[in-house]
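Note that one protein chain of the assembly has been removed; the remaining protein chains are unaltered in position.
Think of it as A and B in the order they're written, each chain with its own count starting at 1.
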Amino acid sequence: MPTFVQILDFVGTFAFAISGIRLASAKRFDWFGAYVVGFVTAIGGGTIRDLLLDVTPGWMTDPIYLICTGLALLWVILWGKYLIHLHNTFFIFDSIGLALFTVVGLGKSLALGYPIWVAIIMGSITGAAGGVIRDVFINEIPLIFRKEIYAMACVVGGAVYWLCTITGSEPYVAQVVCGITVFITRILAVKFKICLPTLKGEEG
Amino acid sequence: MPTFVQILDFVGTFAFAISGIRLASAKRFDWFGAYVVGFVTAIGGGTIRDLLLDVTPGWMTDPIYLICTGLALLWVILWGKYLIHLHNTFFIFDSIGLALFTVVGLGKSLALGYPIWVAIIMGSITGAAGGVIRDVFINEIPLIFRKEIYAMACVVGGAVYWLCTITGSEPYVAQVVCGITVFITRILAVKFKICLPTLKGEEG
Partner (left out) sequence: MPTFVQILDFVGTFAFAISGIRLASAKRFDWFGAYVVGFVTAIGGGTIRDLLLDVTPGWMTDPIYLICTGLALLWVILWGKYLIHLHNTFFIFDSIGLALFTVVGLGKSLALGYPIWVAIIMGSITGAAGGVIRDVFINEIPLIFRKEIYAMACVVGGAVYWLCTITGSEPYVAQVVCGITVFITRILAVKFKICLPTLKGEEG
């Protein structure tokens, strides 16, 4: 029986892989290219985190992420044209992934003895860096640098985790509150089109 | 006396470096930039593999890869305009490199105790990831995601290696069969223009 966290992990991985495969398909990638972009979107953030923390990347210990990406590719091949109608569903799934990956990255870093500020960065990398590699591969400026609150939601969640721990919460409670914060921040930011200010170029 | 494998390694490294330097020269890179792109094309796949496997990247233990890239640059500077007539030769050399790098990456991962599915991915990364970094550096969508059977040849070779081992072949035999499979798959794919299907974008 998979645990609740494993189900969330699968849903998040699936949503991240779908996002990579959709953008790859818009660029006319072949099946192999789309699979690789989907896989890297799903596991890229965790891989960079694990390289920085000097531990074996999670996907190298369990083939579930390869299988999950394969199912995502199959889904897009079979029902890709209906994906646009599932926009809201995938937005929710993607936000679940963002929240869970942030909590996982944060918890893993703390368990290895890193200070909270490193853990917050690692949580954000886990949630957001896969999308950055995806955008580099499809030769676009990474979306999270220009639009919407995305990685900032991870940072906000991380800060809330910190607040929880210094006010004496159990780690378990802090993790749930952190994940819910990331999820709600992301949902609210998109619903109310909350953006960070943009820098003005010197030429402008 | 260099061994047969060392000669193949040199030929493959040279061909990969030439491919990076040629694409860099089409973008008017200077000699230094061309050298870096050539070097990264040659050693990038193995470096990513070694970071993931947590071992010291091979090129940091032997200056032969730096020297080989230097010779490749010299070649392009002196005889670059004749390279187009050597197209078939370099295609063969490049395919030798792809085959050998796949076998090396696969063998190294198995020797470290990783399961076969990790080893197949590592073999493919060793063969194909250098070309991905090359294309990111010259600001193009990675070629292997859109055209031709390239990294798929590594995956096919890895699958054949797996078949060999479960049918009781010696590792040495499995490696030779794997390398030949990668080489032939690549040659046939280009000769008969075998492509994977392309995903259709949702807008289309």
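In this section, a residue touches a chain if its C-beta (ideal position, glycine included) is under 8 Å from a C-beta of that chain, and two chains touch if they have at least 3 such contacts.
Everything numeric in this text was worked out from a predicted model, so none of it was measured.
From the set B:Val37, B:Cys68, B:Val155 or B:Ala189, the residue in touch with the chain omitted from the display is B:Val37, counting the whole complex.
In the complete assembly, the contact with the undisplayed chain comes from B:Phe29, out of B:Phe16, B:Phe29 or B:Tyr150. Here one chain is not drawn; of A:Ala15, A:Val40, A:Met60 or A:Ile144, the residue touching it is A:Ile144.
Looking at B:Ile138, B:Ala159, B:Ile180 or B:Cys195, the residue that reaches the missing chain in the full complex is B:Ile138.
Taking the whole complex into account, subunit A touches the unshown chain at residues 51-52, 54, 114, 117-118, 121, 132, 136, 139-142, 144-147, 151-152, 195-203.
Take subunit B: the residues that touch the chain left off the picture are 21-22, 24-34, 36-37, 47, 51, 54, 56-57, 60, 63, 66, 76-77, 80-81, 83-84, 136-139.
As a working rule, only the chains that are shown with their structure count from here on.
Taking only C-alpha atoms, you rotate subunit A by 120 degrees to land it on subunit B; that is to the nearest 5. We define each chain's centre as the mean of its Cα atoms; on that basis subunit A and subunit B are separated by 30 Å.
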